[in-house]
Structures are given as structure tokens and as C-alpha cells.
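Below: one structure in C-alpha cells.
With one protein chain held back, the other chains of the complex are shown just where they sit.
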Amino acid sequence: MTFRDLLPLLPLMLPALTAVAILLLLAFHRSHRLTAWLAAGGLAAALLLIPFACEGAPRRFGALLVVDGCALFYTGIIMAAALAVAAFSYGYLARRRGHVEEFYVLLLLATTGGAVLTASSHFATFFLGLEVLTVALYTLIAYERGAFGIEAGVKYLVLAAVSTAALLFGVALIYAELGTMEFSKIASLLDAGAPVSLLMPAGVALILVGVGFKLALTPFHLWAPDVYQGAPAPTAAFLSTVSKGAVFAAAMRYLVPLDLPSHRSLWLAVAALAVVSMLAGNLLALRQGNIRRVLAYSSIAHMGYLAAMLLTGSPLATAAAMFYLLAYFVTSLGAWGVIAALSEKEGDAERIEDYRGLAGRHPWLAGALTLMLLSLAGMPLTAGFISKFFLLTAGVEGRLWAPMAALLLGSAIGIFYYVRIIAMLFAPQEDAPPVRATHWAAGAAIGALVLLLIALGVYPAPVLAIIQSLIAASS
Amino acid sequence: MAELLWLIPALPFAGFLALALLGSRMPRPLVATIGAGTVGLSALAAIAASLALAGSAGAEEGITRTLWTWISVGGFAPAVALRLDALSAVMTLVVTIVGFLILLYSTEFMAGDEGYSRFFCCMDLFVGAMLTLVLADDLLLLYLGWEGVGLSSYLLIGFWYKAEANVRAARKAFIVTRVGDTAFALGLALIATQLGTLRIQEVAERAPLFWGAGSGMAVAAAALMLGGALGKSAQLPLQTWLPDAMAGPTPVSALIHAATMVTAGVYLIARMHALFLLAPVVMGATAVIGAATLLMAGLSALTQSDLKRALAYSTISQVGYMFLALGVGAWSAAIFHFMTHAFFKSLLFLAAGAVSMRLRGEHDMFRMGGLRRALPGAFWAFVIGAASLSALPMVTAGFYSKEMILERVWSSPRGAGWLWAAGLIGALITALYAFRMVFLVFFGEKRQETEGRSGARVMFPLAALAALSIGGGFVPMSRGTWEAHALPLTLAASLASLLGIAGAWFLFHRRRGMTERLAGSPAGALLRRFWAGGWGFDQAYDALLVRPFVRLTRASREEFADPYSKGVARTAGALHHLLSRTVTGQLRWYAMAIAAGTILLIGMAVFL
Partner (left out) sequence: MATLWPLAVYLGATLAIVAGIVTLSYLLGERHEGKARGEPYESGILQTTSARLRVSAKFYLVAMFFVIFDVETAFVLAWAVSFRATGWAGYAAAMIFIGILLVALVYLWRAGALDWGTSPNRKRSCNETGKQNGST
């Protein structure tokens, strides 16, 4: 095995190596700044390696991992998102007491788990990636150890354990049925018409429980608002983007070869999850007064939109899902970045009322948040519009009438609560609290996200071309 | 150079962005440099691009550059594409060069204003949007520019937003033009659905194939386009916003409400002329509207006491000439008149601004007078502008363009004698009101003392525009415009102009007392009020549309549509409350939900 052979795997390994290196460093010398720089460096290096890794792709590593264009695309946006989260964390953590350096170690480990998920082609790696991601998240959620933080961490721990148990049981059922845990073999066995009993759909349904929990699809969504509210803002940003994106990528890799349209009952199950999530997410956010919970519900709805793309499995739907995920990453990270920048201490900048008159105090942050919310609502000339538009195109092409109707209905409801927050941002306020400067790293990350948001909305062609070439190369 | 076409609109946009983001923290000289400099650079780029176009082999065809395709669905692919041909080159050159001169003038004119950077920010946004409109090769992009200029016009009319009247004027302009914009948007939708494209070239190619001449679709599309053009260009019956739009700073009036934006409608029709040729009815309507507008607005201009309002009515009237030319199919004559009008009308506005600057913001002509010696620079600039506006024979640019329009109206198969007569009477009225302004402001007895002095940044644009107002007529226009004119027509036009000037001298200088007595007589006063008030359109609209509408909305506040919309809101709210109760915060309940969901999913997967 030469270096060239390992190159495609390097983006997945670098964050893990960095985590170990930081752990060693922390044993002898504690420095928040150095740790943050190291973590950012490791993530940036992984990000920069991705174009080179693409040259060696697609490449299989045994039965466990397959590093192809799609995996590298998802890994790339995961690394970029983790980098943004690290940038938000620095200013956020600098205001906290106690040891903050371990946050970066956990962040890197969770990122590694996410990256492994995107490249997994076997239930072993799927489970391994999921667990690395989840175990690191438990601590990241409870990192602040306030009352809400601990509550959020425990809730996530218990419920994640429950859903992971369901997932494992599903894997076991499928293994019992087909004798393999490789995604491609499962699909080819089914294609070849292997006789299957009811254990097979039951197994897939149980796996959907695990996936649905991570994506916070209704009815597995109840943890999301509580956890988003209690977790530190950078963790919430990570939770709503990297964690979901990685699991979705893995679900895509597993479920698309399965050819859901030919399994009517499973198709209906996924469609029901998607539709119910779209409606429930948007309805729950409607009159919510806490912006973190609004974002939690909004992400439930967005994952519902995205889950609809699992239903066709056409290359167009795959491309639409990839673009949607990218746009969602940008938007969600931007919104959480603003919240992180405004959170002085636990419980700050939570109620929508806290954002009254923000445009006067922090015109830049308010402008960025406005753009992010408009994009979440799907306004034209933002990334959110183009991505939703592609989703609709793919959905209509795949004749997903009910999910697409729910998407439109959900989007219509969504505009209300997004605009409500925007109106609050620009409402007049008498006694404005003093303005505190945002740390430059967070500011730069938010600025870059804003630029990306507009670039994707106005000029999506190059990104689309990349996505389409990746899909063409993978299939 | 053609590759750098995108620079022309991008430079003002860059200036807009820089000023919008950092303008409030910049020192004023830097604001002025960025504000005017980006437009100046854009003008240089436009000159270079036009030279390249003229020198290239395909000058007739024009250059098209597709920057990128926005989205592409089922063959419908609106693209961000720019097109430079003879038409858009003329527009681009005028917009950038006149725009630069006006912005240069503004650096001094606006010097004392607290909204200095906001002013340049909006002006740059306007120039960028206008250039997008002009250069767009796709109707959707053109519409984006169309809305962009509407927005910046709104922002700039209400620039001094602390006075309520200004805000009201801005709102009026926005709403009235919106009527036209809606028609335009409907036209776009019609074209997009019927022809399957919004690329201007493809529309021009497909329209004759899909629609026969005079067919209903073609008439509908052209009529909707005309509706958009009427709103933007302040033509009957949507002309009422322009006089009020003078609430903005004078450079705004000069650039947006005289030289460029109000002629966007002219440009649109000239751009889409292939479509209009399919709809002779609409062409006829265009000509009639143009003729009617030019007469009515000319008479209104004759009775104004506010210098800027007089100029505004004059603009409406001159744009009416352009519509008249478009209506008879004289596309290049219309664009030629657009160009000379841009020169002399912005010159008149800037000269008027230079006068009011020295009179502490005075706009009332009857409180000026005798300023000839005190303000020689402004005087000569204004006289040259007025001469060009009155089409003083042989020496002014305005003569050549107006003469060309009249000649075409007479000779074109679509023209008619009575349209020509209307144009000729209009020319007489034009000369009359143009020199009325000259005599009222600069001759007679002095009423006010001037103060301060105008600097080079005010005087240079005046000189440059004066030179263009004289020399602009000798610029040979594209393709065979210089045909042999019928000598009698030329003589008639010249005579109308000279007669008008002489009449103005007689009525407003020599025998001013007599005129005032005449205007003071009961019949005269009534007529005067009627004309000065814009023919009662405002009152009529207020009585016929605004008040009934307000009453209707008030009456229907609790009407049949409400229970429905409120019902939707209430249902959503109720569902929200219902669902909210599932989020209890209790871990065991959450785990129960997961268990229930699992059972449901397995049930669906196994039993369905």
C-alpha cells in the first residue's frame, strides 16, 4: 500500500490524527489559541486534500469503505462545516470558564465519524462512524454543564441509545436474512430475486428508525428542540449540519441501491416520514418563541424535504439532494453562527424577543441572519431558492405528488415564522444593550457563508456541474 | 474588449456595494471618487466596447456574451447574457457619459448634504441597474434591471425623506409605475409561456413564426409591453408621477427622470420592435398616445411656475415625441431623439440646479429674474439647452432629431397628416415654454441676490453637455438616417421653432404685463390652473381610483375573503398548539414516541 493508494483516505484520517495530536499536546501544554489553530489546520488540510483525493477516486478499501466522488463531496462539505464550527467555537468558548480545549478534540472526532459515514459501504463502518459521531456528540452537547446542557446531553444519550439499538437490531435482521452486511451485495442479492421473508422490510424499517432519529424526522424528532436549546451554539450548528448531512449521505448510499420504488411498503414508510416531518416541523415552529427551537423545527422540516429525495433514487434526485444539503449547510451554519456570536453566556440570545432591534446594534450580524432566514424560507437569489427549486424539479420528475404538495404547503407555512424573526430584527428598540465585537474568526466564517449563500443563489452553475460530474463518475 | 462587456454594469454595482457597506465611514472625497469614478470607468469601458463593436465585422449583428445560465428547466433557461449592438451601444454610451457628468456635478451640488454617501450609493445602484436593463439580452434580466431602476428611483425621489411630501411623491412614483410594471410582467409571462423563451433575439425570431401579423396573441403581448413602457416613461395615462418626482435632488431629476430611466420605455419598444410590427393596432395606439401626451404635457409646461416641474412636463412632452416616432416605426429617429434629449434635458436640469444652488434652493421662476449677468455660466448653458429643446434650426442637436421625427411621421406609411400636425404644434409650444423659462429666469428685473459661486465641478459638466447639445446632432446615426428631407417639411419645422421663440420673447419679455393680465382673467385663470395641474389627472385618479379603492378596502376589511384567510391561519395555529403538546420535555414520553414510531414503521413496512 503506497501513499498514492492511501491518498483518497487521507481526508478521512487527517481529522482523527489531528485529534490524537491535540490530545498529546494537551497533556503537556494547554493553550486555547494553539489548540484552535491546530484543529482548524487539520480540517483545512483535509479540505485541501479533497481535490487531490478525487484523482484517486473511486477507490474501495475492502468491503468496508468506498471513497468515490459523492463521498468526497459530502466529506468536503463536512470538513468545511466543521471548520466553520471551529471558527464559531473560538469566540464562543473564550467567554466560558473551565477547560475549553477538549471541545476541539471532540469536534474533530465527531467529524471523523461523519466522514467515515459518508464513505461507508458496509454496516460495520456505518455503525462505527455513527457511534464515533454520536459518542463525541454526547459530550459536545453537555459541554457547558449548565442545567439545560446536562439535560440535553442526557436526553440525547438515552434516545440515541434507543434508536441505535433499533438500528443494530435491523442490521441483525438483514444479516440473518441475506447473510451479508455490504450495501452493494444486499442490493444485488435483492435484484437477483433472492427469496426474502418479512424480516427484510422489518429490518429496513428498524434502520429507518436509527436514520430517522439522527435526521430528526417525525416522530423521532422530539429530542431536537430540547437538545438544540441546551447545547452550546457551535454544537447545535454541528448537530444540525454535519451530523445530519453525514447520516443522510450514508442513508442515500444504502437506500438508493435498494430501489425503494420497487418496494411499495418501504416506499410508503419513507414517504410518510418525509411528509409528516415537513408538516410537523413547520407547524411546530409556527409560534415558537425561542429561536433555537425554531431552527430545530425548521431543520426537521428541511430534513423532511430532503428525505423525499430518497424516494426516487434517480440521478436528478441525487444531484438535487446534494445541492440541497450544501445550501442547507451554508444557511444553517450561518444562522447558528450568528446565534453563537451573540451568546454571551448560557441562555443568551435565545428568545426571539432578544433579537428586537438587532439591526440597529449589530447591522452586520442582523443582515447575515436576515439573509440566512430568507434562504431558509426559499427567497429567490439565495441558495435556498435554487436548492428548493431543484428539489421540486426532481420531485415532479419522479412523480412524488404528495411529498411535493407537502413541501409547498410547508414552505408556505415556513415563511411566516422566518419573516416573524426578520421583522423582530428590524423592529425599533429603545434601551439597546451595549454592542460587543464579534471575534474575527466567527465574523470571517459568517461573511464567507453569506458570500457563498448569494453565490449559490445567483450563479449555481459551477457547483451543479461539479455535482453532476461526480454523479456521472460514481454511477 | 467584448469579453469585458460585463465590466460596464459591474463597475457601478461595485461602487454601489462599496458605498453601501462602508460608505458611512469613508471620508467624503473618497465617496465622491468611488461614486463618480466607477461610473467614469464604466463610461471608458463603454467607449472601448463601442469602438470595438464599430470596428468588428459583425457590427450589424452585435456582440452577445452569455455570462451564465441561471437555472435551466425543460428548455426554458433564463441566462445572464449581455448584448451590445448599435441600439444598446447608443444607450450605454449616453447612460454612462451623461451619468458620469451628472455625478461629477453632484460631487459639488450635494456637498453640504448629510446623506452624501447614501446619495452616491443609490446613484451607482441606479446606473448599474440601468446598464443591466440596457445591455440585457434576456427579458428576465432586463426586467431585473427594470425593477432595479424603479427601486433606485423610489429611493432617490424620497432622498430627503424627512419631509412627508417627498416620501409621498416617491410612493406615488412607485405605485403608478407599478401599474405599468405589472403589465410588463404579465407580458413576460405571456411571451415565456407562448414562445418558450425570453431571449430577445429568439423572441424576435419566433414571434412572426408563432403568431401572424395582427393576431390576438401578438397584440396582447405588444399591448402589455406598451403598458410597461407607458408607466416607466410617464406617458398618458400614467404620466402623473413624473412632475411629483421632482421632489428628489436636481441631479436625480437630471439623470433618472429626464435623461435615462424615463426613456427605458422607449428603449423597450425599440428593442422589441419585431413584436410591435406584428401588432399594427398597438403601433397606432403608441403614436396617438405619443402625440396626445406631447401636446398636453407641452401646454402644462407652459403654465408652471416651478422651474423643475416645467422641465418635468417638458420631459413628458419630449418622450411623447419618441413614442410618436416609435408608433410610426421610426425606431432610429426615436433613439436619436432620446440621445439629443438626454444631452439637452440634463443640461437644462443641471443649469437649473446651478441657478437654485446660488439662490438658496429657490425653484419658483416668478421669484427669479434678471439673473443673466449674475450667473453668466448658468445662463449660457440654459440658453443652449433651451435652444436645443426648441429645435433652433441648423445649429442645435435637438433640431436634427425632432426634424427627423416629424419628417418620418409625415412620410411613413404608418404616419398621418394629423399626427404630423400635432407634432408641429407641439414644436411650437415647446419653443414657447422653453424660452418662457429663459425670459422669466434670466431677463426682466432682478428679484433676489445670488450668493456663493459655482466651482469647476459644476461648470465642467455644463460645458460638456452644452457642447453635446450643439454637436450631438452632427453625430451620424446608424444606417441610412440621412435621407434627403423634403424641404417644405424642414422649413415648416424651422418656422414653428422660430415662431415659438419669437412668441416667447413677445409674450414673456416684451409684453409680459399683457400676458399676466390675460392669465389673470377668469377664463385664463381657469385654463391656467387646469393646465398647470396636469389636466386634472391627479384629481380624476384620486376620485375614480384611489378613494373608491380605499373605501373598498375599508369596507371589505371584514368581508368574505377574510374568514377564509383567517381560517387558514387559525387552522395552522390550532395544529401548532396540538403538536406543541407532544413536546413535553419528558424523556420517557420521547422514548415512548420513538417506540411508537418504530412499531408504526415496522407495521407499515411489513403489513402494507
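Order of writing sets the labels: A and B. Residues in every chain begin at 1.
Definition applied: contacts are C-beta pairs under 8 Å (C-beta built on N, C-alpha and C of every residue); 3 or more make two chains touch, one makes a residue touch a chain.
Computed from a predicted structure; not experimentally measured.
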Quick one: say which of A:R145, A:R264 or A:R399 touches the chain that got left out.
-> A:R145
Interface residues of subunit A toward the undisplayed chain are 1, 20, 23-24, 26-28, 98-99, 102, 139, 142-143, 145, 153, 198
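In the analysis below, only the chains that are shown with their structure count from here on.
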Would you mind pulling out the distance in Å between where the CA atoms of subunit A average out and where those of subunit B do?
-> 48
Would you tell me which residues of subunit A are touching subunit B in their complex?
-> 154-155, 158-159, 162-163, 166, 198, 201-202, 204-206, 208-209, 212-213, 219-220, 222-223, 225-226, 264-266, 268-269, 272-273, 280, 283-284, 286-287, 386, 389, 393, 413, 416, 458-461
Touching residues (chain side subunit B, partner subunit A) in the complex = 68-71, 73, 572-573, 575-577, 579-580, 582-583, 585, 587, 589-591, 593-598, 600-602, 604-608
